[in-house]
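The following block contains the structure, expressed as structure tokens.
The complex appears here minus one protein chain, its other protein chains still in place.
Here the chain labels run A, B, C, D and E in written order, and each chain numbers its own residues starting at 1.
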Amino acid sequence: VSTARLGLINPNTDAGDTEEMAAVARAALDSEVEVVALTAARGPRSIESAADEAIAAAEVVRMVADHPALDAYVIACFSDPGCQAARELTDAPVVGIAEAAFRAALMVGRRFAVITTLARGVPAIEEHMEQLGVRGRCVGVLPLEIPVERQGTAFPSSLDAISATGRDAVERLGAEVLVLACGAMTGVEAAVTQRTGVPAITGVAVGALFAHSLWRAGLRTSKVGALAPPEPIPYTGMAPLRARDTAQS
Amino acid sequence: VSTARLGLINPNTDAGDTEEMAAVARAALDSEVEVVALTAARGPRSIESAADEAIAAAEVVRMVADHPALDAYVIACFSDPGCQAARELTDAPVVGIAEAAFRAALMVGRRFAVITTLARGVPAIEEHMEQLGVRGRCVGVLPLEIPVERQGTAFPSSLDAISATGRDAVERLGAEVLVLACGAMTGVEAAVTQRTGVPAITGVAVGALFAHSLWRAGLRTSKVGALAPPEPIPYTGMAPLRARDTAQS
Amino acid sequence: VSTARLGLINPNTDAGDTEEMAAVARAALDSEVEVVALTAARGPRSIESAADEAIAAAEVVRMVADHPALDAYVIACFSDPGCQAARELTDAPVVGIAEAAFRAALMVGRRFAVITTLARGVPAIEEHMEQLGVRGRCVGVLPLEIPVERQGTAFPSSLDAISATGRDAVERLGAEVLVLACGAMTGVEAAVTQRTGVPAITGVAVGALFAHSLWRAGLRTSKVGALAPPEPIPYTGMAPLRARDTAQS
Amino acid sequence: VSTARLGLINPNTDAGDTEEMAAVARAALDSEVEVVALTAARGPRSIESAADEAIAAAEVVRMVADHPALDAYVIACFSDPGCQAARELTDAPVVGIAEAAFRAALMVGRRFAVITTLARGVPAIEEHMEQLGVRGRCVGVLPLEIPVERQGTAFPSSLDAISATGRDAVERLGAEVLVLACGAMTGVEAAVTQRTGVPAITGVAVGALFAHSLWRAGLRTSKVGALAPPEPIPYTGMAPLRARDTAQS
Amino acid sequence: VSTARLGLINPNTDAGDTEEMAAVARAALDSEVEVVALTAARGPRSIESAADEAIAAAEVVRMVADHPALDAYVIACFSDPGCQAARELTDAPVVGIAEAAFRAALMVGRRFAVITTLARGVPAIEEHMEQLGVRGRCVGVLPLEIPVERQGTAFPSSLDAISATGRDAVERLGAEVLVLACGAMTGVEAAVTQRTGVPAITGVAVGALFAHSLWRAGLRTSKVGALAPPEPIPYTGMAPLRARDTAQS
Partner (left out) sequence: VSTARLGLINPNTDAGDTEEMAAVARAALDSEVEVVALTAARGPRSIESAADEAIAAAEVVRMVADHPALDAYVIACFSDPGCQAARELTDAPVVGIAEAAFRAALMVGRRFAVITTLARGVPAIEEHMEQLGVRGRCVGVLPLEIPVERQGTAFPSSLDAISATGRDAVERLGAEVLVLACGAMTGVEAAVTQRTGVPAITGVAVGALFAHSLWRAGLRTSKVGALAPPEPIPYTGMAPLRARDTAQS
């Protein structure tokens, strides 16, 4: 079995988030997989609005173009910013953590709830679920009104809020799985599961594993059709985007 | 009746495209509406891939943030890059030309076909139609395999190709309206209608008119919920995004 | 810029409703647009059931056939009665106010609620939203249990009820826009917006503006396919329907 | 077992169509069921456009209101004109033949094709299928370009055309059942089945049987909610619609 | 009119259930129709889980294969276990009671609620409604938390619970019809209707009637395509499945 190098792309500029997520990915993957953790150099320190996401998506595209030699990528922000665009720039598999979380949720349950940070983000999550074909399996998207920057293992009150909201989703709405819609929530899954009795998923661990699985199964991003390398369009004020040479794959 | 200032945002960096589209918008609107034409300062000269679009969307967000004093905006690229994000940054109405074109098409016909530049763009158009709720009214998305840069009134062969494809869509697929999925096709609509016998729409004229209509009807972008101004997140390496002061509206 | 004549078709027989709606349309449109207000000569004085709507739809068809020389039409009843049928009878653009209201709502917000008169009308509104592709963006259809005949600027208690229901929709359901599902509610939008903090839309103003916009953009109802003039079928007991001579357009 | 009286409502004014459809219904039902055949007194002699349908729907509503003493109704035109409105006017079950045909088709096959008269009617059929939730089971809607008035047992060339189109739908599109989308095609089903090898359904026989089945099962149209009797709205220029007294049921 | 033999297939092994359902079917059908009631010889005595259903579906297939001479079949368990598979084994029409109940509900109302036994069954019912295209017409699936074995006319407390839940569905959710999602609830419909004011449907009576209606209309299960007899695959450890000789039909 060959060794793989997995790029964990953090679309925000908070290196602490990156390290927490990379640690989770490393714990989930075999020791022989190398996780290359990358933090956005520019843009928002956390992503709460569509405007933040638009800025971050452009950074994700650039980050993948700038790190072409990896075997698989996971985009570690729940809105999967720039995911389809990133796929154009590589023939390595690229997986978003929201996509991975929703897919995994439906392999271990029939109905899930989503717990997110701010209410303003609910419509975007609902539309992302539609685009992925899973909205009909979601019993509710429940905001905590606690921002990204106060999520994670360093914030016990956030864990309390997630757990209380999760129990409500299980008891009142019939949730069988909880999708935690924020990469920064990574690390609290086990505690949430213990407190609610149902699986909790951020998508960081399983997203890294699924990306690696695709690579192990010999699957590469299709270079025919929509995900072919970008056309050689002239760019103004910045270097044009160039896909990794696909001859090597 | 008060006078309005409409921002026509060209997400690509081709000022020629901007001028052609602005001329169409000016011809459609009352003389008392001022069209402020804006060209992206950075990024792709035309937009053919999701990667191009991701870069352009970030520019659109910045352009709207940098021109806050306008009464309405039209985003003049058929993928509507950055449209929801731009709405967060202003309480003026913001309309994308694809959105406008699809809406208009279904007000003058029951089934439309889409004519686009490259086959690689078909899935993105289909998913955009799903997001807008109109995919079930589309009889086909037909690529010309002629890139954006060779579209428009200066390219008679492109007009010929659009017309031939359009006639095929009418006769074989039952199209009643043709949606021309490229801002650079602006200017050929009348000729295409004459050659095919059905309405042809790029969305530039009607998008400008719809944006102005919203303003005239007293409608402003909702600042409650998803389209509220972005949260005051710290940004790295660039100025943070700030919405126009909504007190003025 | 040429002058247009817009037909505002009131499908019910209440001339007072017609005048209120026409006044709103005139205020929204340029002074150079002439609004020709037409009231149904026969049928229900207000429309609350599918049976009322079926009777009214037949009148709408007749009204459009009898007033062929107009440049655009708006059908000013929230169920859009006879809208597709009316389009067959003219090549002028025809816009329904429900269609216009839903389209406008999604250009200024990502989630809307609908406030309607009677609970019995909820399923028809839901199915109309499905047909228009917007049901997934609606957070709820909320009936006031106040009939059409007691809606409008002359009924302050109705305004109070709409505002209270609207605030509930915003706070509890996450509505970002309020669609007021009754033409007779026209005139209260600004007050509702002031009391709820979100845009309120009946579709009368924006429907008139969108119909005019289509005409200004040079768009005419497609005469190829479903919206071609009715076939020359013999009629019993009434004059057959004849479309306006399309040669003039 | 009590005896039932079934109203067969022909929305067009062609009494010959009524008689052919009534004969089919009588042959399908038990001899103890009385079929009361009703022909529209006013309106189009056949229904090919949305405008024709709007006129006919208003007549259907009036016909049901004028014949209140029946036990069940079948609306015998494939667009099911006025079906929901008619249900408001009675607590007897009301079934449309399109609804019945699609339901029956999916009980004897997994994929059906629709064969219709004119291409212009295709979008309306597709949207009716969406409203009924069956569009995803349809492999195609195939127009003959032969009008209603030349359909039926008296026109062998129409039978030939239906059969040829049906064979194409079976062989090329994978149709397992053929839905014949015109009441006037009634009578050719057996011959089409013989020539194509798959079930052919107009909905007249099975619609009459389903309406009777609902009555036999003790089911009555719900008078709570959307299908309650119309509100007592004043009518201008015509008698108001009044539902049958539901106390009798 | 010829006499028919209808197979009422009870997928569970409780002969008491079979007899109750057969009595209801006999009461609904003409005396000249013979109801052949069949109880599963093996498997669960009631069906509450997907595992129970999988076992029962295999029995249903075998039961239809073993009783080939009947004219129509109704599968009398609300999950319609093995319904499409059973159709492959016969050219007689086969109708599931859930399918029949949902179809009937939408012929007598525009919105229904489902009342079921255990909460664990809700996702399967929702997905079955999706598959049938009716989920958008359902206002809620409400579990009683009373198992199948304590449903039916012998359990007055279950009737009380159904009625109370039904009234809540009508008043709070806008249900116009109640679908009772358990064959064993057969017999309580009239009492539930009396107590709630809306039609209640288990699907047993109307399913038997619809199956008979298909047969009376001359419709047979299509033997072209998906429902053709199973391929002659070798079977291990059991007799292969063989369809009834279709030459007789």
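One rule holds in what follows: a contact is a pair of C-beta atoms (placed from the backbone, for glycine too) under 8 Å apart; a residue touches a chain by one contact, two chains touch by 3 or more.
Keep in mind the model is a prediction, meaning the values are calculated, not measured.
Student: For a quick check of understanding: of E:4, E:28, E:61 or E:206, which residue touches the chain that isn't displayed?
Tutor: With E:4, E:28, E:61 or E:206 as choices, the missing chain is touched by E:61.
Student: Pick out which of E:120, E:150, E:167 or E:195 touches the chain that's been left out of the picture.
Tutor: Considering all chains, including the one not shown, the answer is E:120.
Student: Counting contacts across the full complex, list the positions on chain B that touch the omitted chain.
Tutor: So the residues of chain B touching the unseen chain are 119, 122-124, 126-127, 130, 135.
Student: What residues on chain A make contact with the chain left out of this view?
Tutor: Missing-chain contacts on chain A: residues 1, 28-31, 84, 87, 93-95, 99, 103-104, 107-111, 132-134, 136-137, 170, 174-177, 189-190, 197-199, 201, 205-206, 209-210, 212-214, 216-227.
Student: In the full complex, which residues of chain D touch the absent chain?
Tutor: 110-111, 136-137, 174
We take it that only the chains that are shown with their structure count from here on.
Student: In the touch network of chains, how many steps separate chain D from chain E on the shortest route?
Tutor: Counted as steps through touching chains, the separation is 1.
Student: Are the two sides of the chain B and chain C contact the same residues or different ones, given that same means over half of the numbers occur on both copies?
Tutor: same
Student: What rotation angle superposes the Cα atoms of chain B onto chain D, in degrees to the nearest 5?
Tutor: Value: 120 degrees, nearest 5.
Student: Please report how many Å separate the Cα centroid of chain B from that of chain E, as a whole number.
Tutor: 51
Student: Between chain A and chain B, what's the gap in Å when you average each chain's C-alpha atoms?
Tutor: About 29 Å, centre to centre.
Student: Where does chain C touch two or more other chains at once, residue-wise?
Tutor: Those would be 84, 87, 110-111, 119, 122-124, 127, 130, 136-137, 174, 225-226.
Student: What is the shape of the graph in which nodes denote protein chains and edges denote touching chain pairs (line, ring, star, complete, other)?
Tutor: Its topology fits none of the listed shapes; call it other.
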